[in-house]
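Note that one protein chain is taken out, while the other chains of the complex remain in position.
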Amino acid sequence: MGDILHQAHQPGSNSYIGQPVERVEDLRFLRGRGTYVADVQTQNELHAVVFRSPVAHGLIKHLDVTAAANVPGVAAVITGKSIGQDVPLIPLRQQVFDEGIPYLQSVIALDKVRYVGEPVAVVVAETASIAEDALEFIEFDLDELPVVVTTDAARKDEHLLFERSGTNCPIVMTARKGDAESAFSTAPYTRRESFSIQRHLALPMETRGLLAVWDEPESQLTVYGAAKVPFFNRALLARMLGLAETSVELIEVDVGGAFGARGEFYPEDFLIPFASRLTGRPVRWIEDRRENLMAMNHAREMDAEIEIACELDGTVIGLRGDINVDIGAYVRTNGFTAPRNVAQFCSGPYDIANIALNANVFMTNKTPAGTYRGPGRFESSFFMERLLYLAARDLGIEQADIRRKNLIPEAKMPYKLAKMGHVDPSSDTECDGGAYGEIFERCLEEFGWAEKQHLQGKLIDGRYHGLGLGCFVEGGAAGPREGVKMRLESDGSVSVNVGSSAVGQGLETILGQIAADGLGLPMDRITIRHGSTTLVKEGFGSFHSRSTVMGGSAVHNASIEMLQKIKQQAAIRFGCEAEQVEIAEGTVSCEGRRFTFAELAEDAIEVELSFPNSKHTYSYGSHAAHVAVDPATGHVEILEYQTVEDVGRVINPATLHGQVLGSACQGLGSVFLEEIVYDENGQLLTGTLADYLIPTATDFPGVQSISLGLRPCPNNPLGAKGAGEGGLIAVGGTIANAIAAALSSFDVQPSHLPLTPRRIWHLINNNKKKSSE
Amino acid sequence: MKLPKFEYQAPTTLSEAIALLEAADGEAKLLSGGQSLMPMLAFRMATPTMLVDLRKVRGLDAIVVDDTVRLGARVRWCDIEKDERLRTGHPLLQEAIRHVAHYQIRNRGTVGGSMAHADPAAEFPAVAVSCEAEISTVSATGSRVIAASDFFVAPLFTVLEPDEIITEVSFPKWSPTRRFGFQEFSRRRGDFAIAGAIVHYDMDASGRMADVHVGAFGLGNTPIRLEEAEALLNGQAPSVDHFEQIAAAAMKDVEIQDDIHADAEYRRSLLQTMLMRALQSSLGSGVWSS
Partner (left out) sequence: MMQIGITINGVCYERDVPARTTLADFIRGVAGLTGTHIGCEHGVCGACTVVVDGSAVRSCLMLAAQAEGCRVETVEGLADEEELSPLQAAFRKHHALQCGFCTAGILMTMHALLLEEPDADEERVREVLSGNLCRCTGYQPIVEAVMEARQSYG
């Protein structure tokens, strides 16, 4: 398999695309030669540690950092005062609506703190240990204010987080289609259910970190540790510091996972560069895990009341309701994204003509929330799949049948989803195409759905068995564009710079495959560089599962253009027409004469372009699960979990498979293990990895996945669809439905996540009590 | 989460160690495996002025299996796991240790460290209590032997004086025909037990249970013996029906805490289930007899 990197072939021949090429990144990661931000070497550096509010809500009465600043080895202590008149606010990056403005976070607390973990001061010292020691000497006193920790409390507007705004609800995002009121008034069957999902975290294995290097003579700032959206962040940071964009470079090094939470602009993204400029020395900040749990974006906490309306044959005719989203103390750069998604994507892959859903966003005194893999989609899939399960049961329709009946038929593609009341480039989106029913049947077949039906609700060896289903769509490939710069190097290799960010998804390999096929070169003649603002004129980054489609299409198009340019240069040298030039295996030839790419390199052949896209891609698929519930302990074992999906086109089946398994595992963690808990004072109770539990190797061994390139996407040259999040989206509903089926004799309805053993035990025992009363 | 400042000493004898602890007047802490102490330092929940490392003190790492099973204070979990003699010499001990944390922790964590740390959900303290182990210590005032039942005062709190060092934990002789069961419930493998039960007993000549010991842990307080259960089980023929009734009856007077991991009602039910399952699994143990 290692040999495949050296294979030569015809341009455009796709001998790498579609192959499980071993990753180029692995060569350094396996040897311990990756460079994450904590590994970047520098001289004369200082270390920063952030002093964070220990109280959830209060007016700052007293903040004195003199004693801390005098600790030997401390170079500076930064507070709101140090920054001066205009302390910058962190703006919205996605779903940019004015409603968010009163709720934006300033880069450091000024007169008030609104969550435990909010940055109040930054200590900069010779070592991280000294900086941490100095925290003790900071005098900090507050007039505590009443704490709001639930959407119910927030909604009352009795205690406001932002007095001037007058309310704790910045925005209500509406999704509308057809005429829900009328559909519900005439529907022969309706059912309303309450749901809730717990607060979670992305928890990448690498915490956040930055190394900011201010070069005083050059007035140049270089910041290492960028990820996800370096170009946006660079522009923002430059503005905040009053510098020209050209004076600021954000460098992406190796990144230990992002999952949506790393890379957004956080307070530290300003504070650390500010510290470097203030002290005139490089400043390094490496978040510790305790901080990470209280300072990196939270996600997913929602409660909802949603109603489904059906015909008696199970055709879903309407969906309406309210979803209350707890986004914590501030509106973050992407704080409105999950609320928007949960409303628009509640219908998932199902054809529902009448929709009226409201996502009510609430502020609470908790760590602000942003996006986490499948934002709003995991949540809405849970709601939808549970409603389908209940409707099917009430109407006497088999679980697979009700889904067959309602999956969007291929003939209706492209299929418009509900329209958002708040208009932005993504508010009008449609499923691009796909054979949803076919993939569903394939899943049922792989899983053995029909053959396993006899297990439903059965008690075997002391455990109840159940099977569940769920279907999903995954939106990907957000626009507007992605930038690439390709250059023919003097040794005949090609360097490819791309604006996409690598976050662990194997970007260098995937784009290498695409470039190699496009140029007709062996992969080991291609060098991919990614993310940093030094690399291309414009870049947009990696989010919303876009890097394969956007970065990949940009690379693909650039390859075609590069070959054209090579032909043109060769034609000049040969003295013939460009059409007469043949390219193969890194050489150009015409009528028996030949040059290698290397020989042409002195002609400075370079291509820089952007690939634009305004249409989201929609990977889609189905999940099936077989669980066994131990009624004595409430423990659930996953005996089998099968996913089948269509991603349009598979570039690298190995990396894709890895993404699906990894995201399914995260989904199972969300269902069973992961939970951020606050007490009534807004104190974070789950502050260590012994409290916030993520899956380990022994928890969920039974996941299997199949990914197909069945219906290529019509909207990009690769035919690919974004596919990094689908493995997770349908997990909540699929598992909850399997558990409901297993415990049907107790009529347990799992509508609240997480489904911890304790919760399941109580559900069983409460219903036991009820039935014996 | 860098560690707070402290002085570090690695004495070569116990008396040196005791002298250092005494001089620090309660502000020094012993360092053995460090698997419990280091995280506390990282969170700055403990800020000792000095760490006294026992790594150079000889004679604390032996396992002796004769009339009793004696574990030196610096014996590590992996030493217990790998000791062939304990397969028959004390299989309950080996079974319990298999549940302790994870592989890397078991390479460093020690018997003495675990006892001194006294986590309410820890396995080893629970086995010590249920087996009536004895803890030998030395201090400036001399040496003493403390019964396990007297050793734990409250979660993370023992009777040890600030200058007192555990040298050995000693278990009564284990008969090869003795039956045992060990069951714990945790969220994931290796996590702290939310409820755990330990049972062991002999079979008398008429096939009835004798000298029954029943232990419980993870209940939010110190590990305990379930005396009610022991009384009910002694003299019984071992059978699943008996076990079910007795496990239920035994729960009545057990004090159980509510905490972030489990409410008392659920925990009580879990304990009952763990006890049932420990008793059931005991039926398949003690196979070295007819």
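To keep things simple, chains are lettered A and B as they appear, and every chain counts its residues starting from 1.
Assume contacts are C-beta pairs under 8 Å (C-beta built on N, C-alpha and C of every residue); 3 or more make two chains touch, one makes a residue touch a chain.
Remember, it's a predicted structure, so these values are computed and weren't measured experimentally.
Undergrad: One chain isn't shown here. Among B:Ala19, B:Ala46 or B:Cys78, which residue touches it?
TA: Within the whole complex, the residue contacting the unshown chain is B:Cys78.
Undergrad: Quick one: say which of A:Ile83, A:Val255 or A:Leu444 touches the chain that got left out.
TA: In the full complex, the listed residue that touches the missing chain is A:Val255.
Undergrad: Out of A:His159, A:Arg239, A:Arg573 or A:His657, which touches the unshown chain?
TA: Result: among the candidates, A:His657 touches the missing chain.
Undergrad: Provide the residue numbers of chain A that touch the chain removed from this figure.
TA: Residues touching the hidden chain, for chain A, are 1, 20, 22-23, 25-36, 38-39, 129, 203-207, 254-257, 259, 286, 288-290, 503-506, 654-655, 657-659, 661-666, 688-690, 694-698, 700-701, 703.
Undergrad: At which residues does chain B meet the chain that is not included here?
TA: Interface with the chain not displayed, on the chain B side: 1-8, 10, 31, 34-35, 38-39, 42-43, 51, 53, 55, 78, 101-105, 107-108, 188-190.
The criterion applied here is as follows: only the chains that are shown with their structure count from here on.
Undergrad: So the centre of each chain is just the mean of its C-alpha atoms; given that, what is the distance between chain A and chain B in Å?
TA: Centre-to-centre distance between chain A and chain B: 43 Å.
Undergrad: In the complex, go through chain A and note every residue touching chain B.
TA: Counting only chain A, the residues touching chain B are 127-129, 132-133, 288-290, 632-635, 673, 677, 685-686, 688, 690-691, 693, 695-696, 698-699, 756-758, 761-762, 765.
Undergrad: If we count contacts the way the header does, which residues on chain B are in touch with chain A in the complex?
TA: 1-5, 39, 43, 185, 187-192, 260, 262-263, 266, 269-270, 273
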